[in-house]
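Not every chain is included here, but those present sit where they belong.
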């Protein structure tokens, strides 16, 4: 099994979620994060003092996937989450040794 | 009604005082709302707001008449006399038009009922609260206001028995409002039962800036409450004004010192609570004590109320926001303190002066009697109302709604949405998010 993590623009989440749902992938965990890389931050001004705020609001998705689904999910996220300008974010894949569904105690792929 | 000349200055003062007192109920909504957890802030505020709606309408129809109509045996005003405010236009109360007095007293009736809501945080059905408001206003507040506020000859020929027979002083409502609401809160909290997790899980205030806002606006409004009760723009009003500054100031300091000594820290919730305790305590006494007497009452209230809070843990009733500790105890302190500090030059005779101000025990006895009658009546009748509701429509929301948050369960709203990223997967109206794929409504529970 895999854990697919995506860091997205805040306004891309709805599209990504819909695209995934269309493919039958409807489980995910969402975190509000801030990111920092090539995309420039913004500037605020308070009583004449400028504050440059480099961290940018992003949304992180964590999706547990069966090995077979992983590539499609990554592909779907990339397509639905792309705006083409700097700051679209990353997707990465990590190995998962086991997954358990707390409610039932099921293990492995059936727990996803 | 007796007929005097209308005085525009007095009328202006009572008009603005009425608005100040009305503001106190939204202020209470913020004071209380900030103290609860974020998942019940709206319900807490709604209980105050809907009380303005309900009691506002009741007062104009039969409430004023029950409180200030000609007395039936000192116990109840004639509800027909001023029904729908008939016979009010053209009449006066003192030097102000009677309709102005109606507005002023309306605001008192509203806040008295709203105070009780602090005891029922996060668990009472909103519909049950609404019915409770109608019942409690009609069966408890209107009568009690009659007893205490209806002086013979002021509005109608004959008034209530506490004002005229017992002759307890209650300048602006320590008995009729604070003791009354405090006793009711106790009864309702007992019948309702504690919040899930009471005394076990932490229920800390979710927004202390809101609490401070409430306290600030309450203080502001209370100048109308107390100084407005002089029903004129005169020295008495001025004295009440200054006492309404001095007592809560002293109570705030006393509460903070108590906290510092006992818990190690002076808190902002303590400051806000001390202010309210001092305001409650000076309410009945504002016109019969000197400013130094007001400071003394403030100190008593600050220390007394802050010590009284732990009672609820000892006895196990969940008076969530300490209506008993602040309003019942504070109201008692103020009402009885009149028997100690009332100044003969202000009350008009040594006979009515307080024990420590050269008077005897007479007035203290009257004060205790008046307070006791209201306390017991309010507790009993509230208990009966609460039991009746519990057995018919039910008082509490389902456990799951309480856990998930009463704001969502009862009002289908959340207090705050401060998320910067407004990701959603919401449906707006009935339009689904996946129009091409109606088989996948992502809001439907799917089997695993």
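Every chain is named by a letter (A and B) in the order it is written, and numbering of its residues begins at 1.
To be clear about the criterion, a residue touches a chain if its C-beta (ideal position, glycine included) is under 8 Å from a C-beta of that chain, and two chains touch if they have at least 3 such contacts.
Model, not experiment: these values are computed from the prediction.
J.: Suppose a student sees one copy of each chain kind; what stoichiometry should they report for the whole complex in this file?
T.: Overall formula of the complex, using the displayed labels: A x3, B x3.
Here is the rule we go by: only the chains that are shown with their structure count from here on.
J.: If you average the CA atoms of subunit A and of subunit B, how many Å lie between those two points?
T.: 50
J.: Hey, which residues of subunit B end up touching subunit A in the complex?
T.: Subunit B reaches subunit A through residues 419-425, 433-434, 437, 440, 442, 446, 448.
J.: For subunit A, which residues are in contact with subunit B within the complex?
T.: Touch residues, subunit A against subunit B: 10-11, 13-14, 17-18, 21-22, 24, 26, 30, 32, 57-59, 101, 104.
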